[in-house]
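Take this structure, written in structure tokens, and hold onto it; I'll ask about it next.
Note that one protein chain is taken out, while the other chains of the complex remain in position.
Showing subunit A:
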Amino acid sequence: MQLEIITPEVKVFAGEAEAVQLPGLDGLFQVLNGHAPIISALKEGTVKIDLATAFEITEKTSDLIEKDAKDAKIIRVTIKGGVAELTNNKLIVLAE
């Protein structure tokens, strides 16, 4: 699925993901490819992303992204709350 993580100041991440784990208000949940449309409020926590391809650090990569030590396909982004919307296999996370 396509994933975008945006804050009011910067676009943190945009790319293809296999699965995304989100800190929902009622607890952690994970969305996989082809999930039904969902809108969810998020609380403070970490968004864990399983990428389709290994994550590469480029000049434009935000410093909010944290790479997993073992698996190059996993990255984490810490958020202070927000909301996530998934439609047509496109997940948009509005983070703070």
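As a convention for this text, a contact is a pair of C-beta atoms (placed from the backbone, for glycine too) under 8 Å apart; a residue touches a chain by one contact, two chains touch by 3 or more; residues count from 1.
The rule is simple: contacts and distances are computed from a predicted model.
**Q** Can you pick, from "LrgB family protein", "ATP synthase gamma chain", "Permease IIC component" or "Pyruvate ferredoxin oxidoreductase", the UniProt protein name of the chain not displayed?
**A** Going by UniProt, the chain not displayed is called "ATP synthase gamma chain".
**Q** For subunit A, enumerate the residues touching the unshown chain of the complex.
**A** Spelled out for subunit A, the touching residues are 6-11, 24-26, 29, 36-41, 81-83, 85, 87-88, 92, 94, 96.
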